[in-house]
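Complex shown without one protein chain; remaining protein chains in place.
A, B and C are the chain letters, set down in written order, and residue numbers restart from 1 in every chain.
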Amino acid sequence: MADNDYLIRLEGLTKTFSINSSRGFRSARLTAVNDVSFDIRRGEVFGLVGESGCGKSTLYKAALRLIEASSGSVYYQGRNLYEMSFRELMKVRREMQVVFQDPYDSLNPRMTLEELAAEPLRIHKYGGRARRLARTEELFAAVGLPVQLIKGYPHQLSGGQRQRLCIARALSLSPEFIVCDEAVSALDVSIQAQILNLLLDLKEQMGLTYLFISHNLSVVRFVSDRIGVMYFGRLVELAGKDELFDHILHPYTYALLSAVPEPDPGWIRKYAVLQGSVPSMLRPQAGCVFHSRCPHGDRLCTQTPPELRDFGGGHYAACHKAGELNLSLDTGCLAEKG
Amino acid sequence: MRTLLSNKFIMLGGAMILAMLLIALFAPLLTVYPYDGLDLANKNQAPSLEHMMGTDPYGRDVWCRVVYGSRVSLMVSFAAVGVAVVCGSVLGIVSGYLKGGFDLAAGRLIDIMMAFPSLLLSMIIGVALGPSTRNMCLSIGIPLIPIFYRVARGAALSVGERTFVIASESMGSGRFRTMFRHVLPNVLPQIFVVLSMGMGGSILAEASLGFLGLGIPQPTPSWGLIVNEGKPYMFTAPWTTGFSGAFIALTIWGFNLLGDGLRDHLDPRV
Amino acid sequence: MGSYVLKRFLSAVPTVIGVFVVVFFVIRMIPGDPAVSMLGSGATEAQIQVYRVKYGLDAPLPVQFGIAFRNFLTGDLGDSISLYKPVREAIMERLPGTVQLAGLGVVAGGILAVFLGVAAAVFRGKWPDLLLTSLSSLGMSLPTFYIGLWVLMIFARKLGVIPVLSNARGVSYWQSMFGPLLTMVVGETSLLTRTTRSSMLEIFNEDFIRTARAKGLPEKWVMFRHALGNAMIPIITVTGYNLATAFGGAIVLEAVFTRNGIGSLLIGAINARDYPLIQGAAVVIAMLMILVNIMTDIIYGFADPRIRVSGE
Partner (left out) sequence: MSDGGVLLDIRGLRVRFPMRGRGPVCAVNGVDLTLRKGESLGIVGESGCGKSVTFSSVMRLVQSPPAVLEGEILLDGRDVMRMSGAELRRMRGKEIAMIFQEPMTSLNPVMRVGKQIIETLRLHESLSEKQAEEKALEYFQMVEIPDARSRFWCYPHQLSGGLRQRVMIAMALICNPRVLLADEPTTALDVTIQAQILELLGRLRRKNDMSVVLITHDLCVIAQLAERVAVFYAGRVVEEASAGELFANPMHPYTMGLLRCVPTMRTVSRRLDMIEGNIPDPACLPAGCAFHPRCPFAADVCREQAPEKRFFGERRFAACHRAGEVG
């Protein structure tokens, strides 16, 4: 990977929480993000998938330094965020914005839509009232919101319109990098399609870079250029979108992708469904974190945790037996209905 | 605003409070007899035409005493609640939102204050500061602080987790700016509900202290004092404490009803 | 569960120390020489000197505090000026009466309130609810002494069932207890009925109530086996904390019914400027309240399995 064409580089990012359980006195340590490293190139949509509790949200908060990482560093345009002073960090934070999941909870019900959209402008002291109003109207148009709503309140908007306002708010300081944290998961299917198309159009118009986080694999597959898969706080596989779906290397990615149902009655699951559930993070796992549920696990997997190895063409996987397993996802044939 | 008035609790409570305020305001117009001085000749007269509520053990007209007493009692109660709501809410919001060391320290202080029954705390502070109307505001106000602290802290805790607060922080807004622009406006409604209840508690405290003889000192007429004066003649001349007690109860009821109405109005589910 | 209880006790230690600090310094805020104010104006110079040495009043404040706190731990609260006997003795004589009054009042009120609160929640919107809600909001607004006066008028004067002066000779325990207890129950029931009703209404909107109905359970089962079980948790918490305010009410009631409790003792001490007794009584009552809060949290832990039984 050429050294300088990345926008953001994560190196060995780790975040550990200490939870003082009400039971005993010693506080249990929970490693939500465990030594994650990857780059995001300029103008790229980097998809991050994983089930709930795998550390996706903690990762982006640590990456933007909204919460302090326990160790590791984050390079944004070559400068390490964790070595910056608070003032410098605030200046850099203008270029990194976040769009959140729940449209009904991400807008302060007591502020008008104009104030909500212009809040980043006011925080970073962008011009006077008139310039801010002009910029807000421009943003309303960019995200497809009728301008006459500007004086209204959030309760007058539908879910889709609220999410458009959140996007307008994120765009107000014309950022370089936007994190979409489950940005469409709370929306209905028809509205979801509108917002996904809007995000992709805006990316092209404004040359944005996205970190798109979701548990919905079909959505991530549609919108991303490269996809990372997380499990139990670790990055277990990373590849280009088509490369990931055509040559799966990690058993968990395989289980995840085969579990996604298709909108076609003929489709029938050919392979055994992943049994059991995610082990509790309070009890750290020796060796590979997935070995307890992995059908291919052996003694080696239970001892040494696998490293994220490069399998060529930007395809990385953290599994001792990656490449040796035959994990193909050809679609099922018509069979007796489930 | 329209739906605010449609809630019958708010209307009823509001009306009672308004009536009480008007009585206190236009006291000189409503009273014929002097509220102080001494007229032992016709002491403890039963309610009659000229003395609507009878006379107290010092011969003064009970109605005039009550009307003028309402001025002092309401003023002290408003001041006491004012002190309590400001301290309690500020402490509560800051510890609920900023958490960390401040939350622990403030929490400890409030635990200590809550260890004392509020009446006992009022007594102790009264002893320390000495009896005067100004000190009464503090000795009634301070025990009310924990009530506002707990409501404000609980509300700030839950609002702090709302996405729009996290969004504001991620936009680069400082902790204090976020607290004033986002947390405070969404915590205030819940504080108003408790404010109304607090007023009721404050009037109750003033009357109880007065009844125990530890309230507002002798010359200034206040509801607690009237009740205290009438106490020894409870059986022979019950109207002194009867009417002043009724006035106190009505005012407190007004504030409680207003509080109920505000809570129903705020919480659509109930 | 054991460590939860231990942790709760340990967390109360700073509060106990804090309470002692508050009372110690509040009393010290009184203007004038503490020895003179403690011993009263009639004390001779020699007595003042002895007192000064005993409590190290010449020493710097922290040392004084150390002495006072050590004495407190050993149970020595100093001597009362107006009663000429150790403060501890005076308090222990009067404390049980008030504690019983407050305790019984809250317990009786609590039990009654649970029924009334549940009834109000079940018949939400219908006449029982409106009646109970307005009665309880009235009951809450009536000052304790006002209810007391009416109870006294009706039962003592008209019916003559209870004595006017509870501390008179030949008055049986229950006779002196009936009036204040009845007054206390009226106040407490009103307060707790509102709590029960609102926590029941909140539970009604929970998903598991809908599941219980979808299972075909009769409404009574849904109400008492599912809703009430969950509503008991906030009720226990509020009842525990109400005991502190109930104690305040008990102090007032002792004035109304002229009962010899810690309240009348305290009022006498305040009027007589008997600072050691005030300081002693305040500290003892506060310690009692802290104990009550701890017991409430422990009972709360038992009622709520999420605290009693840890996660998987």
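Please note the rule applied: a residue touches a chain if its C-beta (ideal position, glycine included) is under 8 Å from a C-beta of that chain, and two chains touch if they have at least 3 such contacts.
Since the structure is predicted, the reported quantities are computational estimates derived from the model, not experimental observations.
So one chain is hidden, and I want to know which residue out of A:L217, A:M281 or A:C294 touches that hidden chain in the complete assembly.
Selected residue, touching the omitted chain: A:L217.
Pick out which of A:S52, A:S85, A:Q148 or A:N326 touches the chain that's been left out of the picture.
Hidden-chain contact among the options goes to A:S52.
Just to verify: which one of A:L107, A:C180, A:A255 or A:C294 makes contact with the chain not shown?
Only one listed residue reaches the unshown chain, and that is A:A255.
With the missing chain put back, one of A:Y82, A:Y126 or A:F245 would touch it. Which one?
Residue touching the absent chain, from the options given: A:F245.
Since one chain isn't shown, list which residues of subunit A touch it in the complete complex.
Contact residues on subunit A toward the absent chain are 51-52, 158-161, 188-194, 196-197, 200, 215, 217-219, 221-223, 245, 255-257, 259-267, 269, 273-278, 329, 331, 337-338.
Taking the full complex into account, what residues of subunit C touch the chain not shown?
Its contact residues with the unshown chain are 125, 206-208, 210-219, 221, 225-226, 229-230, 233, 303-306, 309, 311-312.
Basically, only the chains that are shown with their structure count from here on.
Work out the mean Cα position per chain and let me know which chain is farthest from subunit C.
Following the centroid criterion, the farthest chain would be A.
Could you work out how far the Cα centre of subunit A sits from that of subunit C, in whole Å?
53
Just how far, in Å, is the C-alpha centre of subunit C from the one of subunit B?
Computed from C-alpha means, the inter-chain centre distance equals 21 Å.
Note the residues in subunit B that touch 2 or more other chains, in rising order.
Nothing qualifies.
Where on subunit B does subunit A make contact in their complex?
162-164, 166-173, 177, 181-182, 185-186
With touch defined as at the start, can you tell me which subunit B residues reach subunit C in the complex?
Counting only subunit B, the residues touching subunit C are 108-109, 111-112, 114-120, 123-129, 200, 204, 207-208, 211-214, 227, 234-235, 238, 241-242, 245-246, 248-250, 252-253, 255-257, 260, 269-270.
Quick one: in the complex, what on subunit A touches subunit B?
64, 66, 90, 93-94, 97-98, 100-102, 105-111, 119-120, 123-124, 166, 169
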